[in-house]
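Let's look at subunit A:
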Amino acid sequence: MAAQGTLLLTVLLPLLGAVLIAMCNSKPNLRETVTLSTATLLFLLVLQLLGSDAQQTELIIARPLPGLPLSLSTEPLGLLFATVASGLWIITTIYSIGYMRGNKEQNQTRFYVFFAVSISATLGVALSANLFTLFVFYEVLTLSTYPLVTHKGTEEAKRGGRVYLGVLLSTSIGFLLLAMVWTWHAVGHLNFTPGGILQGRIEPGFLPLLLALYLFGIGKAALMPFHRWLPAAMVAPTPVSALLHAVAVVKAGVFAVLKVTVYIFGLDLLRDTGANRWLMWAAAITVILASLVALTKDNLKARLAYSTVSQLAYIVLGAMLVNSVAIIGGGMHIATHALGKITLFFCAGAIYVATHKTNISEMDGLGKSMPVTYAAMLIGSLSIIGLPLTGGLWSKWYLALGAAAAEQWAILAVFMVSSLLNVAYLLIIPIRGFFLTPPGSGQAGTIQEAPFASVLALSLTALGCIALFFFAQPLYEMMASMFERQL
Partner candidate 1 sequence: MMLFIDIVSAVCLIGGGVFIVIGSIGLIRMPDFFTRLHAAGVCETLGAWLVLLGLLLQSGWSLVSIKLIMIFLLLVITGPTATHALAKSALHGGVKPKHLDQG
Partner candidate 2 sequence: MISAHLPALQVVIPLLAAPACVVIRQFTATWLLALSVSWISFFIALSLLWQTFHLGTISYSLGGWAAPWGIEYRVDVVNAFVLTIVSGISSVVLLYAKESIEQETHIKRIHLVYTGWLLCLTGLLGITITGDVFNVFVFLEISSLSSYLLVSLGPDRRALTAAFQYLVMGTIGATFILIGVGLLYMMTGTLNMADLAQRIPEVEHTTTVHAGFAFLVLGISLKAAVFPLHYWLPNAYTFAPSAVTAFLAGTATKVSIYLLLRFFFDIFSETFSLRTMRLDVILLILGVIAIFSMSLVAVYQQNVKRMLAYSSVAQVGYMVIGISLATATGLTAGIIHLFNHALMKGALFLALGCIVYRLNSVELKDLAGAGRRMPWTMAAFVVGGLSLIGVPATVGFISKWYLVLAALERDWWWLAFMIVASSLLAVLYIWRVVETAYFKAAPAGHIKEAPLSLLLPTWILVAANIYFGINAVDTVNFAKRAADQLLGVF
Partner candidate 3 sequence: MSTIGLYNYWIVFFLMMSGLYVVIVSTNLIKKIIGLNIFQTSVFIFYISIGKVRGGTAPILADDITLYSNPLPHVLILTAIVVGVATTALGLALIVRIHTAFNSVDEEQIYTSKDSRD
Partner candidate 4 sequence: MEHHIVLRVVAKLLIPIILLFALYVQFHGDYGPGGGFQAGVIFGAGFILYALIFGLQTTKQVISPSFVHGMSGAGVLLYAGVGVISLFRGGNYLDYSVLLSDPVHGQHLGIMLIELGVGITVAFVMVSLFYAFAGYRQIELRKQGSTKQNDVAQASDADPNGKRQ
């Protein structure tokens, strides 16, 4: 009972926080205190769930349709995601306080409220016990992030918001819903079951189609050609981008992909039928193409966005390799990429707050004025690339191992090539920051580090990247337990 209560509270707490935040509209300090304390409390709750993982608890919230309950449960992958999301919420909040105040943004209360709501939805996604629940929270997440994306209210923001909403809603309703109904029609339930539920329930010939409906339907995983929303959403303020790229949205997407692969299809089924084959290539192409596009972007955030598209495809690719090692790699990549990418976004935001610059070509030599920021950026880039001393190494390592185990040498090559491309488009930024001289040297003196809160946040995440390198063991074990239980 207690565990079930915790489960429910985990999802409800951010909502409660949202209400409280809304009530503190006129008192910014109080409002932010509430946000922070909610976030901390939430993180503790999730940790407690993590601790009590011994027995799997399940909680049914409601039964919208016969045989289709809205229910939550704990499961390693979900807990990992929940931990990442709730942990990063704290840091993002700290960062947002600096960013929002530094930029004197409008409608800050609305921002915090919807942020909290979307965190709630994210936790719902993470803890959902069946595909239907996941879908519900997935849609709530889409809708609650929409006001965040269009936060600025400008024409450009609205356009971005329209693309964001359009792509995410249309893919999810157009494909994902269809795939879900199909699955339900074939199986009779949508519970996440180790080993999958589709075995023998559906014509093998239809499996690739169904899988494609799922993968493209989960628009948040940003598999090309449905990645357009991600760059479009770059109009949002930086904390929102962090939310989208690291904490919640895209992670919810790839998380859903992993869940579907492992618990709906089941690795064995996919392996036996080869349904994954061509989608694997779709993911591989996305990896390379997105990296190439990222190379051409001068706008820092746009480059980061395409980098995300590419990195997400890694995880999808990991899922499509359909072996446990690759899946573990994919799961770990959720965490490591989250930390790495959030660091980079924080840095981009910090630079924007400090200098109001958005293009990489204008950032030459900034490293000298903003050493902490740039150091963090270096660490973040290394983590994304997957070089030692950062957590990114391990996830890429396992992904590569997975490719090797699946004997997909071409995929292994794709991993290698894309890592090189990562070096080319990411590492160049700190390098330019540190080693090139700024074009107009007179400015240099006026530029300072961003507000303290922001710098604190980005340092924390950068440290986290490094920490993951040394403490990757628990992460691995957690992911591995996903398959142990299956046996």
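On how the list was made: all candidates are chains of the complex that A comes from, given by their letters.
Definition applied: a contact is a pair of C-beta atoms (placed from the backbone, for glycine too) under 8 Å apart; a residue touches a chain by one contact, two chains touch by 3 or more; residues count from 1.
None of the values given here were measured: they were computed from a predicted structure.
*Asks:* Pick the one that touches subunit A in this complex: which of 1, 2, 3 or 4 is it?
*Replies:* None of the others touch subunit A; the one that does is 2.
*Asks:* Tell me, which parts of subunit A touch candidate 2 in their complex?
*Replies:* Residues in contact with candidate 2: 61-66, 70, 132, 135-136, 139-140, 143, 150, 153, 158, 162, 165-166, 169-170, 173-174, 177-178, 181-182, 184-185.
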